[in-house]
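A single protein chain has been omitted; all remaining protein chains appear in their positions.
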Amino acid sequence: MTRRHISQFTVEWGDCDPAQIVFYPNFFRWMDVAALRFFRAAGVPPWRELEAQSGIIGTPLVDASARFLRPATYGDVIDVDTTIDEWRGKSFVMSHVIRRDTDVLVEGREVRVFARRHPEDPSRIQAVVAPENVRQWCA
Amino acid sequence: MTRRHISQFTVEWGDCDPAQIVFYPNFFRWMDVAALRFFRAAGVPPWRELEAQSGIIGTPLVDASARFLRPATYGDVIDVDTTIDEWRGKSFVMSHVIRRDTDVLVEGREVRVFARRHPEDPSRIQAVVAPENVRQWCA
Amino acid sequence: MTRRHISQFTVEWGDCDPAQIVFYPNFFRWMDVAALRFFRAAGVPPWRELEAQSGIIGTPLVDASARFLRPATYGDVIDVDTTIDEWRGKSFVMSHVIRRDTDVLVEGREVRVFARRHPEDPSRIQAVVAPENVRQWCA
Partner (left out) sequence: MTRRHISQFTVEWGDCDPAQIVFYPNFFRWMDVAALRFFRAAGVPPWRELEAQSGIIGTPLVDASARFLRPATYGDVIDVDTTIDEWRGKSFVMSHVIRRDTDVLVEGREVRVFARRHPEDPSRIQAVVAPENVRQWCA
């Protein structure tokens, strides 16, 4: 059984554009929140604590995509249903299915890596294999 | 020869997250602006004028994706290089290559449709075949 | 006794800037949401319904201000405590006190008007005296 987490959002007036529908980058903003809530719900500590333990500063994106099936407008309550579909070496694939009730609005997908500051140049970041305890929390 | 348009942006402080790099949904925000500037540069009138002529109210997204190759931070000047790669029936594919100088940071892609209000229910929108003059402007 | 409504938000990673604190325009975004939720909680229908009844399309801002007393960071849960402090002729003053637990982070204030489309030029908007039923709902 795969761990999943549902994050709920209300679409606000300011999230919508002059066509009265969600300005699409906001769906990625909600996916980013949902990714984080997935980790928190799984027991992964906040990045600032994880950094102290393991050097991990977050999970930057390698790839993001979304299929937009139905629009949403202000007042709509949406659920982002998040799972990790695949662990690769240094990256992992998150799926975010966004629904309003039972209607699927958006099918999103993020490929992320666990990153730490580069040991020789702290202004750069470096992908690392996901720590084993993090993988176990998320399984 | 394919029409292309380059839109330039400065990455601002507020576009970046606590990891000091661009919060990724902003790259989609810039692609959306670049899509519009592409049409304006090609001679397509603002949507509010086009609506009066043809009923078209904009070009909502069907699909959006991005590969993130290198991060950007505040103060960076980025170029979004936009082309239409393909015209399908009611949709078209835009490519957005985002560079800082010659470094490619992001390879983005949007599939959009031309939309008008649904004739029987103005609260809904409907995809339509791109008007011939719009296709000619963009060719 | 004055009606008040508390709207709760979680500060997200993408709401914060490279100084790791909330990028301040987001506090105004939350106040805008809180203003709307205040009206919904008071029984005022969504703008799109109110427009059909009364022509009101929303409550645009005349003035907004905020004093920033303490910063907030990602993971913080904040409460926006909203009241209407004063009804003037065509405008009203909303107060938004933003707290994390009992600490006041921001004292915000918005002056808004009820607006409808200008009867002679629908591209313009026009302030109107608040409908009596709306004032009663909010009292």
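Should a chain be cited, it is by its letter among A, B and C, assigned in written order, with residues numbered from 1 in that chain.
Definition applied: contacts are C-beta pairs under 8 Å (C-beta built on N, C-alpha and C of every residue); 3 or more make two chains touch, one makes a residue touch a chain.
These figures come from a predicted structure and were not determined experimentally.
Student: Can you say which of C:64, C:97 or C:129 touches the chain missing from this structure?
Tutor: Residue touching the chain left out of view: C:64.
Student: In the full complex, which residues of subunit B touch the absent chain?
Tutor: Residue positions of subunit B that touch the missing chain: 12-14, 29, 32-33, 36, 46-47, 58, 74-75.
Student: Using the touch rule from the top, list residues of subunit C that touch the missing partner.
Tutor: Against the missing chain, subunit C presents residues 19, 21, 23-26, 28-29, 32, 57-58, 60-68, 71, 115, 125.
Student: Which subunit A residues would touch the chain omitted from the figure, given the whole complex?
Tutor: Considering the whole complex, subunit A reaches the absent chain at 13-14, 16-18, 20, 23, 25, 73-74.
Following the convention adopted for this analysis, only the chains that are shown with their structure count from here on.
Student: For subunit A versus subunit B, what separation do you get between their C-alpha means, in angstrom?
Tutor: The computed centroid separation for subunit A versus subunit B comes out at 23 Å.
Student: What is the distance, in whole Å, between the centres of subunit A and subunit C, each centre taken as the mean of its C-alpha atoms?
Tutor: Comparing mean C-alpha positions, subunit C is 29 Å from subunit A.
Student: Enumerate the residues of subunit C that touch no fewer than two other chains.
Tutor: As it turns out, subunit C has residues touching two or more other chains at 13-14, 74.
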